[in-house]
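Here the complex is missing a single protein chain, while all its other protein chains stay put.
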Amino acid sequence: MTNVVAPVAVPRRQQGAFGRFVSGWSIAAGLFLGPALLLLLVFMVYPTVSTIVLSFENGIDNYVRLLTQDPKFLSFSTFPPRGALVNNVLWVIFYVGGCIFFGLLIAVMASRVRYESFITAIVFLPQAIAATALGVIWRFVYFPNENTGLLNAVLGIFNAGPIAWLGSVSWVNTGLIIAGVWGSVGFATVILLASLKGISTEIIEAARVDGARESQIFWRIIIPMLSLPISVVAVTLIINVIKLFDLIYVMTQGGPANSSRTIAFSMYQEALPSRNFDYGAAIAVMMLVILLPVLIFNIRRFRSDRVIA
Amino acid sequence: MTALAEPVIEPPAKTPAEKILRFIRKTPIHIGLMAVAVFWLVPTLGLLITSFRPRSEIQSTGWWTVFTGNLQFTTQNYSDVIGAQNMLSAFINSLSITIPATIIPLILASLAAFAFAWVSFPFRDTIFLIIVSLLMVPIQMVLIPLSRLFGDIGIGGSFLGIWIVHTTFALPFGIFLLRNFFITLPRDLIEAARIDGASSWNIFRRVVVPLSVPAIASYGIFQFLWVWNDLLIALVFAPRTGQPMTVQVTTLLGTYASEWNLLAAAAFLIMVVPLIVFFSLQRYFVQGLLAGSVK
Partner (left out) sequence: MIQRFRMFAPLAMLAIVLTACPASTTPSESAGGGGGGSSTAPGSSDGAAAGGSIEVTSLWGGAEADAFQAVLDAFSAESGIEVTYTSQRQDYATVLNNRLEQSDPPDVAIIPGIGFLRSFARDDLLVPLSDLGIERDAIEGNYPPGLVDIGVVDDELYALVVKLNSKATVWYKPDSFDEQGFEVPADFADLIQITEDYKAAGLTPWAVGALDSWTLTDWFEIIYLHQAGEEAYDTLFSADGNWSDQSVVDAIDTMTQIINNDNVAGGIDGALATGFVDGIGLVFGENASAEMYYEGGFVGGIAAGDVNPALADQLGTGIDFFDFPTVDGNGAGAITIGGDVIAAFTDNPGVAEFMQYMTTPEAGATWAAGGTIISPLKGVESSVYEDVNVLAAKEAEQVANATAVRFDGSDLLPAGTDLGAVLQAAIQDPSSAGSALEGFQSEVDAAWADSTGG
């Protein structure tokens, strides 16, 4: 199970050939599949279509407003631009980038010591806990009072601060992204570590015999060989970003002054407390549209791995 | 970066002297990993310590003062949140939501995955592809119509409603993961059972499921943690008298944003079950993660 990329790859036609062998089982197939398909159709496909329809209730008005008249979603009136969409871009760059950078760093370091499993367990732990709890943990770290908040206590040692990290338009996204990276680095670490171990030692030995420096081995051999798992991690984290809701809800409620909203949080905020159901639906459709390239990437990957036909 | 760029796998050290030398050579790595351990432990540790400190102490001194001899501890915070703040009933609600919302998708996804893996029927691969595509549908996409639909069929704000939402959104991942596992089972075994006249149900129950326990377990753990930790679905679909702990904690946050005695204890109550699951079943958890890093 160490190969992340194609965990269960099988020759493409094998199951098809056997499938023909049991072709008389179509009725059984219906019974096996029926409940799952029914649920998916009624409670996922149908509502998805309804949401798309709802978003076009006033023609394309909702989309025009979303992209041109809603400073909470996208605003070019300031430089740099602001809004939920821009925040999501920030998250993609710094959260995804941060997770991969630190994930790789920790994986490489951990692979070289005996207490590897201890380190990975510590780093991985936040994966198991609720974003709600994670949000509480970090609100505590960022708390403005220097007798309570760790970060401001540390600043206090250097006679700086205190800074209300989550109350500041200029700091709030940084604060949230750090909490997010803290929560997700473990995922990147575990996957990259598994792939790292899958790299054949012979290749590395051969390179070394040929006189390659260690840094060359890292950049020219290890990184290229990890490119696929890195892209898999990146794609998974990008999906996380687009669906990012809990942490924002718990830590800032999108504030101050709506400066930390994300797309997923905006959808919730517009649809539920504000009763702009059709507008919220349009934001949900935007989420889906943004996820489409990710979907295509994943399906291509599964296909090339022959995970699916 | 040069220290890191050293060989990934090294030959074992032979003499004690060599071991010591190697340890020293790795000093930057040990320091780096120590920093990592500190950075990842301290925030959680701080909250954990706080959850056992008396309210008056929390309000006047930082949790780190316990290391300089300020050793006053209490379990009052936990009894406060469990009693006055309803965390006990929220805990039970979390269980009432999570257990069925784990078992039902486990069963349905196994059944469907079996059909995709070992039963031939028209458009099988196309349907599977569509289900894999559904992995991408965000929950936001269904919030509004599903609320209305639940209202129309009379299950709004009921446990049944929230079980259905969790189950439905768990199926694509489960079917994907389990189908990919089932397909790796030895073909001869299933063929033999078939020749012996076993029905498809018996093959599923007596051959496929017993051989797939690790995969089903990983999926089960994932789903359990996913539901237990969920906030969004619970905010929208949880029954009004059945709010799970995640929702209860956000309510506390809204009311007592700086009552860290309550917040810390409540946050740890949410974390207890996942941590137990994590530590006892870490192996399955990581396997599942590696097998299906898509959700």
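Observations on the model:
When the chains are written out, they are named A and B in that same order, and each has its own residue count from 1.
The working rule: contacts are C-beta pairs under 8 Å (C-beta built on N, C-alpha and C of every residue); 3 or more make two chains touch, one makes a residue touch a chain.
Since the model is a prediction, treat every value here as computed from it, not as a measurement.
Residue-wise, the contact with the chain that is not shown comes from B:Thr250, picked out of B:Thr167, B:Asn180, B:Ser200 or B:Thr250.
Although one chain is not displayed, chain A still touches it through residues 65, 69-72, 75, 77-78, 144, 162-169, 171, 255-259, 268, 270, 272-276. Residues of chain B that touch the chain left out of view are 59-60, 144, 147-148, 150-152, 154, 156-157, 161, 235-237, 240, 250-251, 253-258.
As a working rule, only the chains that are shown with their structure count from here on.
Considering their complex, residues 1-2, 4, 7-8, 10, 14-16, 18-23, 25-26, 28-30, 32-33, 35-37, 39-40, 42-48, 50-51, 54, 105-106, 108-113, 115, 118-119, 121-133, 136-141, 143, 145-148, 150, 153, 182, 187, 190-191, 194, 196-197, 199, 201, 204, 208, 214-215, 217-219, 222, 232-233, 236, 239, 242-243, 245-246, 249-250, 264, 267-268, 271-272, 277, 280-281, 283-285, 287-288, 291-292, 294-295, 298-299, 302, 307-309 of chain A touch chain B. Contacts from chain B toward chain A in the complex involve residues 1-2, 4-10, 26, 29-30, 32-33, 36-37, 39-44, 46-47, 50, 58-64, 108-109, 111-112, 114-122, 124-125, 127-129, 131-146, 149, 164-165, 167-169, 171-172, 175, 180-181, 183-184, 187, 190-191, 194, 199-201, 204, 225, 228-232, 235-236, 245-246, 249-250, 253, 258, 260, 263-264, 266-268, 270-271, 274-275, 277-278, 282, 285-287, 289-295.
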